[in-house]
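Only one protein chain is missing from this complex, and each of the others stays in its spot.
Showing chain A:
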């Protein structure tokens, strides 16, 4: 049975003097118990709004959401004791130490003084936060704050853990550390719903991925299934001059299994290919014959951009800039 279930969620905001924004537009989600599901989408796709509905922070305009059979909108008081939430921005009190932050969360979950202290100490060891134990959070790095925030979400060993973009803004080393933590949680049986902008992250962590755009799920599957839908590997070429773009596209058409994609500056051309290394060799041979000069040439795996381009006909970059235009208005 699905432990977290959302059906037809909608939420519309109407900013003053602007068009209404459909943050959620009929969103369906289901997360089986003990699995990890990723919501993958660009900025403004509705990821955070979805998490806020499921964690009782906002009330949807329509649709239903349940966790373990409990209605999130009607019985938020019964939901809050069984969930853990770690948001996009580390929600820690800067003036409290790492220990005081975790102890406070434990007491507000009503674990009692003794159990709260013990659990705070346990989490500090578990998350390698000894340094932040007795010093105010103010002055610690983003990665450290995130870890304290995530530890705060785990004070009660929640039945479901919601992670909203757990690694956005972290340096690569902190990101890897965060992935390890999330993996070990799931191996202990925690049900996790996480949001991310990165296919790689969803790929590394999730059993099941829902790609969302405009507040709706536009594709669902495992990482392999999604990647297969856009063609496995890709050949990517960086041109010295945009004058060669047309010739390059022509060559790539010959070996690719889809229409080549050209970047905005006309210098990067990408195509998905069936057999990577072989196609790359042939492409390079043809380009040499035509005297096309390259800065770089290589193979890469599909990114969210590729999945997104395939599903919506536009890149995540375009979505972002549409959104920033929206905000500038």
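By our rule, contacts are C-beta pairs under 8 Å (C-beta built on N, C-alpha and C of every residue); 3 or more make two chains touch, one makes a residue touch a chain; residues count from 1.
Everything that follows uses one rule, which is that contacts and distances are computed from a predicted model.
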* Choices "Transport permease protein", "Aspartyl/glutamyl-tRNA(Asn/Gln) amidotransferase subunit C", "ABC transporter related protein" or "Circularly permuted ATP-grasp type 2 domain-containing protein" - which one is the UniProt name of the chain not shown -> "Transport permease protein"
* Pick out which of A:31, A:111, A:144 or A:269 touches the chain that's been left out of the picture. => A:111
* In the full complex, which of A:52, A:175 or A:227 touches the chain missing from this view? -> A:52
* Structure fact -> Given A:82, A:228 or A:246, the correct residue touching the omitted chain is A:82
* Structure fact -> chain A residues touching the chain left out here are 48, 52, 55-58, 67-70, 75, 77-78, 80-83, 85, 87-96, 100, 104-105, 107-112, 115, 136, 149, 152, 156-157, 159
